[in-house]
Structures are given as structure tokens and as C-alpha cells.
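Questions regarding the structure given below will be posed in turn.
Omission of a single protein chain aside, the complex is shown with its protein chains in their original locations.
Which chain is which? They are A, B and C, in the order written, and residues in each are numbered from 1.
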Amino acid sequence: MSRDGKRKAPPAEPVAGTRKLWGGRFRQDTNPAVARFSASIDFDRALARYDLRLSTAHAEMLHAVGLLETEDLAALRRGLADIGAEIESGRFPFDSALEDIHMNIEARLRDRIGPAAGRLHTGRSRNDQVATDLLLYLRDAARAARAGLLDLQEVLLARAREHLDTVLPGYTHLQRAQPVRLAHHWLAFVEMFGRDEQRFRDLDARLARSPLGSGALAGSTLPLDREATARALGFAGPARNSMDAVASRDAGLEFLADGAIAQVHLSRLAEELVLWSTAEFGFIELADAYSTGSSLMPQKKNPDVPELVRGKAGRVIGNLVALLTVLKGLPLTYNRDLQEDKEPIFDTARTLRDSLEVMAGAIATLRVDTTRMREAASDPMLLATDLAETLVREGVPFREAHEAVGRIVGHCVEKDADLRSLSREDLRAFHPAFPAGGRELLSLERALESRAMPGATARPRVSEALDAADALLAAARRELAATP
Amino acid sequence: MSRDGKRKAPPAEPVAGTRKLWGGRFRQDTNPAVARFSASIDFDRALARYDLRLSTAHAEMLHAVGLLETEDLAALRRGLADIGAEIESGRFPFDSALEDIHMNIEARLRDRIGPAAGRLHTGRSRNDQVATDLLLYLRDAARAARAGLLDLQEVLLARAREHLDTVLPGYTHLQRAQPVRLAHHWLAFVEMFGRDEQRFRDLDARLARSPLGSGALAGSTLPLDREATARALGFAGPARNSMDAVASRDAGLEFLADGAIAQVHLSRLAEELVLWSTAEFGFIELADAYSTGSSLMPQKKNPDVPELVRGKAGRVIGNLVALLTVLKGLPLTYNRDLQEDKEPIFDTARTLRDSLEVMAGAIATLRVDTTRMREAASDPMLLATDLAETLVREGVPFREAHEAVGRIVGHCVEKDADLRSLSREDLRAFHPAFPAGGRELLSLERALESRAMPGATARPRVSEALDAADALLAAARRELAATP
Amino acid sequence: MSRDGKRKAPPAEPVAGTRKLWGGRFRQDTNPAVARFSASIDFDRALARYDLRLSTAHAEMLHAVGLLETEDLAALRRGLADIGAEIESGRFPFDSALEDIHMNIEARLRDRIGPAAGRLHTGRSRNDQVATDLLLYLRDAARAARAGLLDLQEVLLARAREHLDTVLPGYTHLQRAQPVRLAHHWLAFVEMFGRDEQRFRDLDARLARSPLGSGALAGSTLPLDREATARALGFAGPARNSMDAVASRDAGLEFLADGAIAQVHLSRLAEELVLWSTAEFGFIELADAYSTGSSLMPQKKNPDVPELVRGKAGRVIGNLVALLTVLKGLPLTYNRDLQEDKEPIFDTARTLRDSLEVMAGAIATLRVDTTRMREAASDPMLLATDLAETLVREGVPFREAHEAVGRIVGHCVEKDADLRSLSREDLRAFHPAFPAGGRELLSLERALESRAMPGATARPRVSEALDAADALLAAARRELAATP
Partner (left out) sequence: MSRDGKRKAPPAEPVAGTRKLWGGRFRQDTNPAVARFSASIDFDRALARYDLRLSTAHAEMLHAVGLLETEDLAALRRGLADIGAEIESGRFPFDSALEDIHMNIEARLRDRIGPAAGRLHTGRSRNDQVATDLLLYLRDAARAARAGLLDLQEVLLARAREHLDTVLPGYTHLQRAQPVRLAHHWLAFVEMFGRDEQRFRDLDARLARSPLGSGALAGSTLPLDREATARALGFAGPARNSMDAVASRDAGLEFLADGAIAQVHLSRLAEELVLWSTAEFGFIELADAYSTGSSLMPQKKNPDVPELVRGKAGRVIGNLVALLTVLKGLPLTYNRDLQEDKEPIFDTARTLRDSLEVMAGAIATLRVDTTRMREAASDPMLLATDLAETLVREGVPFREAHEAVGRIVGHCVEKDADLRSLSREDLRAFHPAFPAGGRELLSLERALESRAMPGATARPRVSEALDAADALLAAARRELAATP
């Protein structure tokens, strides 16, 4: 081998870099820029509680299979518990020279209990360790997301029930289309967040099997009991394939995708809060506690909370893209690229949880201007479809009815006339089949009540929908509580 | 209102644009550039079969509730069936002036059966219509994805079973790490594709409720029977909220996310096929029928199939990003932006289906060079962990054992010596606890067999894993077959 | 090598697949599914005109360096010209069995001129050929984007000039903030589209060097004249490195990024058109020719054009993500993954060009309701900052002035009072420094005119800005026209 490459190289003698626990075969210490670049301790400390739980379970299993003396187990248990207390209280001395949370904990353990610490990593690799930690983290994060989604649904349902008789225009293309109840409108979001919650629940099936015991990629020559650690950590069982266990991150991808979909739903609700808070719509007013002022303009009261929630859809989509891109084209098994899984997952978990919380608060505390809503819904043009369906009931083909009413609308726009002001004769000039009394059929209340199929706007239907949603929510809460 | 804005405007008299079915209230025809820009018929024709099925169910329901005469129903049924035949045979005259598949079918229906065609759109909007079509499409697409994933798993399992005794290095960081069986390696992908299949199965819960009858956003004043059309189309029931039904696309997002994750898994398998086909690895040779030559270099045989499969992860991720971005910040209910849902969904469905098919073919027909694989796995350095675990069994803390073996490895690298050539005395110079006979423990076979926990490399474990995977696959096939 | 792998394999005898031009060393034909999967002719036909131009330049160079007889050159020229005419007229028989546009043209050439066609590919690979085609395509696409951006700027400028004296609220957080001129508002978009145009212009520097002559990756043993073909095709010169030339696609990435940024700007303008078209804002009305109706609701007039333009930001961002992901982690040089560069690039080019065109038309033809705009701008709360700055001119620290006016605003909100109705005494109750006549300073006109620094709302400033923008636009048009 040609010896070359000294440009910008570290000196031949070991640089004053970092000596690593894996350093037996290495003659140079790690370059300091590399140490900084590759350290993950700044973010993977979020895994500390899971890593400690895992280490305890692992130590107990080592003892049970005869690879760890009783006194060593006691020392490890005590040391791990002490470290847990240090981390909880913020006194743990995180050291980026120790790369990651696993090495930080092991080094600290050595400080506290001495050489017995060196027995903990028996039959274990950081590869199976971090894969297990991540699944444990995802299990909690998915449950937190479900709880947040259920809370937001509960707030929406409560506000919807208050506003069973508040009427506003339903929009398509942001044009007023047909009148709806505010309860009906918000129930649409209850449906969306309900599906989001389902998705996080379904994810559990992909979080059920423990990687621990897969070692670096192929298991261990030691007689580890994978069933025992899996059970101790709340898994259904050990992962079926050791290489898959350390190489795969699709549970993380699924979490990021579920989170992105939920945050997109939040962004749609947020957009409406922003719109409805404008002077032009004037449908709602956010509470002061959920609004922000301007550093320059004293009159401003801004809907920063929904704006931020809407904007954060960007980061959450970005997080999903990041991990999909990381995984694309990676051969088996563990590659260091996988370290890039954590920050997007942690960020999405936190962003979603916080967004759900502040949106629930904003919804719970906003004031509804029911008068402005009803005024907006009272535009008679919103009854044009009903007029056409009047003709349909007389046997006119819908397409012909639509065309006739379209011409009536054009006439009203041109003459600046109210659709309801047209007499039967006026109407018959456009189509001979208009029945007597057809005009009386045109009213806001009738428009709502005559839409009486399941899922539509009639008061009994919406009332039933509220009850059904309450029942579904209660069932989902029970299911979440029952999840181990 | 100030009248202005004539720069670059269409002429005052109606341009020779397109007269639309919704044109009653409009005084100008659509600008031709706008007509081209907004037409979706070039891609939404993929929905034709679903739209026809929906229209038939809708017509039957209209008849059942008394909104359609028996002879009109007969005419509609006949017309829709004829159009279906035209489309299947490629004779349907698609017309981009008619915007979309729905209007194309309605216009064609009018040509064929006359004014009765105008009764079909009774109580229906394109909003609920297209939302329903899309769920029907997704149902088929999800099932096709599941079938493709099951087929690929079957091929992998069959090849894995052939290669239960083929040994190759398992890699971490693309460095040889520990020996594994090729069966074990490919079973890792069986696990991944198994989870992918689960995800598409879980999606069914979000495809279970029919939007039809939601109208534009608020239902209809006509006495539609939503339960009947839902049942006729194979749904569990009608959507619970009409606004959600026409405004939401999260089932599409979930499909795109599931597809992206599966394609990323395919890209990882593809990367390995590319690597293993190199002269440097030389582990496999793709069949000629799954390879491509060079237009310039006569000697080339290129792994284009896995390269394309890997590359197509890009488009599939892009499709997911596209729809997430479209939906971000959209207020309720239908907005025309939603038209952008179709192309990414159709493209991902087709890309995934084709990728699964060609990968199954490539795997089924490749040759394995078992000799090259075993040679690569015979590097004694792959046994270093086993050597360290020998010390652990003598009671040495793992960390100390790792350090000692690390120094042994460094010694071997420096001296260009074989790990297995060291005598007990040599070994004891590095650590006194090396037992007699320790050296004999170092062998490829022993390395494989001593990893005997569930999910690891011992022959009985891998053999059991093959049987278990066969059983899971058979169960998944039965479940797919039983899906309505 | 162990011979195995017959499951799902093609039969041993050559399948009835496709015989390829590169097939000399192959014993099996390509599997039909693979042929379909890998064919690009459905989309790369968009390169036909560039491929023909390239082939003509290449043939002329081959003749000039003595590698092609005069009569062969004549035959090739004639054949290529004929094929060009066939493609233009839509009579070219594209054949997906021939993989791509290059092979389609070569095969057709053979049909037309016989064996001389086989001399065209001398010293050329599809690798350098397609890289060159793509740069030629990007050159045209970048220029079309620039032209479209200039056209839209011109429309915006013309409408802005009409509306120099139209006043509307400027918004922050979609809350009315301070009054602005509509001309000023639209000039903001002229700035954005101006930077977009600059970006496409800067891209030219990355399109300046011809890959042709780089062969598959390393050039050719034949005495090709790369300078000659580069000049003939309008490049500044040949690419400096043959491996970079065939392996790189960053010019395509840059085009996709420039396109995504421009489309995001379009989506912001589109969002405003949608908002301003609502009943609630009522600031504008789109022309009928740029609007669409509803299949169900006869009264609807929907802003489909801006909605689609906004939605198409999704696909354009998705296209960028797709190609970034494709390129991530690809080793040198050409890999088949690169085939995935074309569809996103073609799609973004077409989407951006069309979006620019329809937005220019929509802007040119919309009506402005200057009355509604002025009413909205007349909210006295929009003058709160001016009131605070009145105090600043009296020497009050801004923060103190802001706090005082904030309290005044709170008072007015509570009492539902007009800010301008407060007497000097009223004001002095909040801060003693309010000057006499301070109240008179509060007017819409004064608010506009007193903002008299460059880039602000005073009439002379906006008028100057219109002139400056005209001049910049004219200069950009000249520069575009002068681009070779």
C-alpha cells in the first residue's frame, strides 16, 4: 500500500483527541472536528430514560442466565438508578467527548461503581441498544400524540355542542356555498383527528418486537434470553430477525408520516382560525392569552398561535423527508447514517404534542360571533341548489334544472336582485315547472333541515353525530388507557 | 365596482372557448389556456371504471327512492355499460374540452341515451363523486400493493430456503462484521416487506366510509339513501360528516406514505443487488433478461433494474411531499387544489406495483456465487467478537475483553497475521484469562451455530424462521383473499 | 459459480422479448416487464428536437475530422431532417420496445437511410448524448421561464399603474395593519418575480459547457473535435471533465429549485386572489373566462385558476425533492437512476410556464372593487402607529409611546369608539405629550403620504418605483433577447 496523504493531516503522533471505549485497535485518537461532528449526545440524551430501563432489564437477564454475579447486578442496579436520578434532576454531567448517551451512561457508571460497569455491555451492541431505545421512545411518543389528539377532539366536541344552532356558510373554493351548523363544521375536524389517532394506534403493531439481543447484527455467542428482556420492556416478544432489527427504521418513518398528516390537519384548522379572525370574516376572536401584539403597531392583535401551528407543518414534513432520504439506498445492516433518525423524530414528537396543546387551548377560549356568522350564511345565493332541487322534485332532469337556476342567478347578479324576491311568474320565465309555493321553500332553516340524510346538516342528524362522536372518543380513551 | 382590467384580456365578445355544463350564470366562455390548464381528463381517466360503478349504484339508488323512472334507470344502466365497454376497448373519445372524466362520461351518456343522462347528476356533486372514486381507486391500489409485496416475499423466501447453507459476511458500515447465512440476510427483507404489507392492510380502516351523498359539502335536500350506495360500492357505511367527506385526502396521504416506505425498502434491497453485482463483490449475477447493455461499451452488463428501482424512491417520496404540501393550510371544504391529489397517487401506485414485480423477477432469476460469498465470510477478523466473548465466559468484564481483543486485532493488522494463527501463549500475552482450546473455538461454522437465540444465525433458528415466515405469508394471503 | 434461481424465471430459451442494439454479449432477451419498466420513450420524446440537433452537429464534426464520408453525412443530414419533420407533424412511430428517444431515432434512421445510420453513434455514448440533450432542454426551459416571469411582471406593472391611487389595507398576520396603495402591494410581487427571473438567468452559467464527446465517461479513442460540436450547439465550450459531464445533474437541480421558488411566489399571489375574491373581502372579481362554476350549485363562481396555481406548488416542490433524493449517495459516473431526472424537470418546466401564463391572464382581466378596498383601509385603527409616532416626534421614547397608544386602542375597543373621535384631552389622559392638532394628523391620506422614504407608500415614491420597475423590466427583456 502506498503511504501518502499528509496534506492537512493530523500529526503522526496521537493528537490530543478523544480516547474511545472501542479504541483497542486504533493508533490515532479521533480528530477533534470529527468528534464534534459525530457526537449525538446533544440530542440523544432524550433517550436516557429508555436506555436506563433497557440496561436494567439487560443486567437482570444477564444475571438470570448466569453471566452476571449477584453483587455485580446489585451494583449495576444501584448505579443505573443513581444515574437516572441525576438525569431527572439535571445534574448529570453530559460529555460530548463520550459521543452518545450510551457511552455517557457507561462511563458515568464506571465512575460510580467501578469495573462492574464493564460487564453491562456483555452481549450487547449499540446497534441493538439504540434500536430498542428508539422503539421505546416511539411507543411513548405515539401515546402522547394519541392523548393530544383525543384532548383536541374533546375540546372541538364541546365547542361544537355549544354551537349546534350557530349557522355559518359552508365554503367550497372559499366561496360561500351552502349553510351549515358550526357544530357540523367542527365535527369534520373531529373526524380527521379521529383518523389521525387511529393511525398512531395502528403503529403499535410495528413497535411490538424488541431488537435487544440482536447484537451488532447477528446475535451473540452468549446464552442471552431475548424473551425475558422483551417482556421486561413491555414488548410482545423479540424481533424475529437480528439483521432487520438493527437496520430498519420504518417504525420511525411511519411515526413521522402519521405526524405529518396530523400536522397538516392542524394546519387546515389553523388556516380557518386565521381567516375567521380577520376583520373581513369576523367570525371569531381569539382570547388575549392566545394572541400576540406587534412591536410597532399598537392596535394589532395577531393570531400567532394558529399561524405557528400552520407554519410548523413545514418542519414536520421536512422531518419526514429527511429520514426517508437518509434511508434511501442504504444496504444492510447498521450504517452510521442512521444516527440521523433521532432529531427529526424528536422534533416531530415535540412539535405535534405542543401544537395539539395550544390549538386545544385556542379553540377552548375563542369567542364566536354568531351574529356575523348567521349574516354571512343568509346570502340567498346559498339557496340556489335548493331551488334547482325544487325543479328536480317536479321531475325536471337535474342538468336542466341547474341550467335554469344558473340563468336565474345570472339575472339576479345583473339586476342586483335577491333570489327570494322572485315571484312564481318570474321563476316560470326561466322554467315552466316551478311549483306554486316554491319560493317559500327558500329559507336558511329549511336549507339546513331538509338535508336530513346521515352526515348532513339537519339538527337531529348533527345532534346524533355529536353523540356518536362522544361515544367514539370515550372508546378511544378506554383503548388508550388499556394499552400496556 | 370599478370596471377595469382589459390588458391582455380576452375580447369582450365570448371567445371561442368551451361552453360548460355549469355555465348557466356565466357570460364569458372559459379562456382556452385556462381550459387546458385546468383539465384533468389526461390523468383522471384512470378513475373511469370507478366512476361508472359509482354512477350505476347512484342511479339504482335514485330509482329506489323514487327520483328516477324505471325506463330512465334502464337507459342509464345501458349507457353506462356501453361506455364502460368503449373505455375498456380504447374507443372512448376522451375530450379535454370536457374537463374531467365525470363530465366526459356525462356528455357521452347524453350522446348515447339523450336527456335521461341529465338525471344522473341528481343530488350529486363532483365533490362527493371524485372523493368516492378516489377511495375506490385506493382500495384497489392498496390491494395490488399488498399482492405485490406478498409475491416478492414469496420469491425471497424461496431463494432464502435454497440458501440456508450459503454463508456471507454480514455488514455494518459496509464493513464485514460477522458471518451470516444468506437465508438470514434475505429474511430481514421479508420482515420489512411484511410490515409494509401490514401498513397497506391497516389503511383499509380509512377507506371504509363512502363520501357519496355528501353533495358539494352539505348533503342534499333530496331523499338520497346513502346506506344503499355505500353498501353497493363495498363500503362499511356512509361517511359520518359530509364536509370531512369532500374536504379530506388523508387516506391518499397515508397511501403515499405507505408507498414511500415500501419503495425505500425496495431501494435498500436494490442497492445490495447493485453492490453484489460489482466485480469487487462478485456475489451475484443478474440474469441477462434483467440486465441491460451499453450503447458504447460492448462488454457492459448493467444492473439497470435495481438501479431504476432505487432511483424511483425519489419520485415516490416526491409524490408524498407534493400532496402534503397541497393540503397544508387549505380551509374547508373542497378547494380546486385538491385536483392535484390524483397524479401523485396514480404514479406511486404504478411505480410501486411495477417495482415489486421486476424486483421479484430479478431476485428469482439471479445466480448466487456461493464460493465468493463464503470466501468473503472467511476473513478471520469476523471472529474477533467471538474471541472477546470467550473471555467473557471466563468471567472477564466485556469492556476489558473488548480492549484486549482490540489490541490483538491491532497486532494482527500490523503483522499481517491471521487471528487464528495465534497460540494460547500469544493470546495470553494480551490477556491471561484465555482458556486452553480457545483458539479452536474460532471457526466460521461455530460463529454461526453458537448464535443460537431466536432471530439469530444458527441453522435451526434460521430454519424455524423460514417456516414461520411461510406461515405468516400464507395467513396474509388468506386475509387478502378474504378482504371484500 | 452455483447455477440456480429458476423460480419465476424466464424460460431457458430466449423469451420473445426485445433484441437490443447493445445486445451482442447477451444470450437472453430482455424480460418484457423489464422492458416496459425501463423504457423512457413515453417522456423523453420531449428531447427529440435537441437530440436531432445534437446528432446533426455530431455528424458534421465526424465528417470534418475524417470519420464520416461526405455521402454518409449527406444521408444522415437528410435522414435526421426527415425524422424531425415526422416528429413535428406527429407521424413519427414511437416504439417503446426501442427504450428511449435516442434508440428510436437511430432505428428510424436505419429504416430510412440504411447502414449509414450505424455510423452516427461513432465516438458517442447515450451517457454524453442525454446529458447534452438535457442541458439544451434546460436552456430553452430557463428562457421560457424568464419570458413568462417578464410577461407576468409586465401585467402586474400595468395593473399597478392603473391603481396608483387605489388604497387598501396592508396586512400582517392577515390582520389589517397600515394602509397601502394597490400599486405598492403589486410592486412587491414584481420584486419577487424579478429575483426569480435573475435566478434563471444565473443558471445559464451552469449550462455553458457541452458534455458531448465525453463518451460513456472517459472520452473516446477517436479524434473527436469537442470544441466544434460545443460551438455548433451554442455552448461556450466543452465540459472540462468527462466524468463530471456524464454523472452530474446539478444544473437540473438548480432549475427545479428556481422553479419551486417561483411557484411558491405564484402560490402567494394566488392565495391573495382567492382571499380577495371571497364575499368577505370582496376586493376583486375574476373574469368569467378565468373562473369556473359548480356541477351542483348554480350560483357558484370559483377562483379555480389561482387555486390550481397554488396547489401546483406541491408538485413542483415534489419534483425538486424527487431529483435531490435520486442523486443522494450516487457514486460516479452514470447510473441508471439518472433516468429519473427527466420527468420532474419536464413537469416543472411545463407547470411553471402554464402557471405564469394563466396568472398573467387572470391578473390582466380581474376587476378591482376600489370602493371595498378603500372602506377596508379606512379603519381608524390602522393609524395607531402614526399616533404613536406623533408622540415620538414630541420626544417620547417609542416604547412609552407604543404603550400609551396601546392603552388608547384598548379603550376604544372596549367603548367601541373611533380612534379619531378622541379629543386632545382624551388623548392626554393617556399621555401628556400629545400635541395640539395631533388628532388632525390622523388620516388615511396622511398615513400614506407621510411614509415618504424610498420603498414606502407616498405617491411620489410609488410613482418612481413604477418607473424604476419599468426600466428594470425593459433591461431584462433586452438581456433575454440578447442571450444566444
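Just so we're on the same page, a contact is a pair of C-beta atoms (placed from the backbone, for glycine too) under 8 Å apart; a residue touches a chain by one contact, two chains touch by 3 or more.
From a predicted model like this one, the values you see are computed outputs, not experimental measurements.
Asker: Which candidate, A:Asn104, A:Gln178, A:Gln299 or A:Thr390, sits in contact with the chain we can't see?
Answerer: Checking the options A:Asn104, A:Gln178, A:Gln299 or A:Thr390, the one contacting the hidden chain is A:Gln299.
Asker: Which one touches the absent chain: C:Gly79, C:Gly148, C:Gly213 or C:Pro380?
Answerer: Spelled out, the listed residue whose C-beta touches the missing chain is C:Gly213.
Asker: Could you tell me which of C:Arg77, C:Lys328, C:Arg372 or C:Arg459 touches the chain that is not displayed?
Answerer: Final answer for the missing-chain contact: C:Lys328.
Asker: Taking the full complex into account, what residues of chain A touch the chain not shown?
Answerer: Interface residues of chain A facing the absent chain: 1-10, 15, 17, 20-31, 33-34, 36-38, 102-103, 121, 124-127, 155, 158-159, 162, 215-216, 285, 287-305, 307-308, 310-315, 317-326, 335-340, 343-344, 354-355, 357-358, 360-361, 364-371.
Asker: Extract the touching residues of chain B with respect to the undisplayed chain.
Answerer: Counting over the whole complex, chain B touches the hidden chain at residues 172-178, 274-275, 277-281, 293-304, 307, 321, 324-325, 328-329, 376, 379, 381-382, 384-385, 387-388, 402-403, 405-406, 408-409.
Just so it is clear, only the chains that are shown with their structure count from here on.
Asker: Let me have the rounded angstrom distance from the C-alpha centre of chain B over to the C-alpha centre of chain C, please.
Answerer: Taking the average C-alpha coordinate of chain B and of chain C, the gap between them is 29 Å.
Asker: Would you kindly tell me how far, in whole Å, the mean C-alpha position of chain B lies from that of chain A?
Answerer: 22
Asker: Roughly how far is chain A from chain C, centre to centre by C-alpha average, rounded to an integer in Å?
Answerer: 32
Asker: Residue numbers in chain A touching 2 or more other chains?
Answerer: Correct list: 172-174, 177-178, 275, 321, 324-325, 328-329, 385, 402-403, 405-406, 409.
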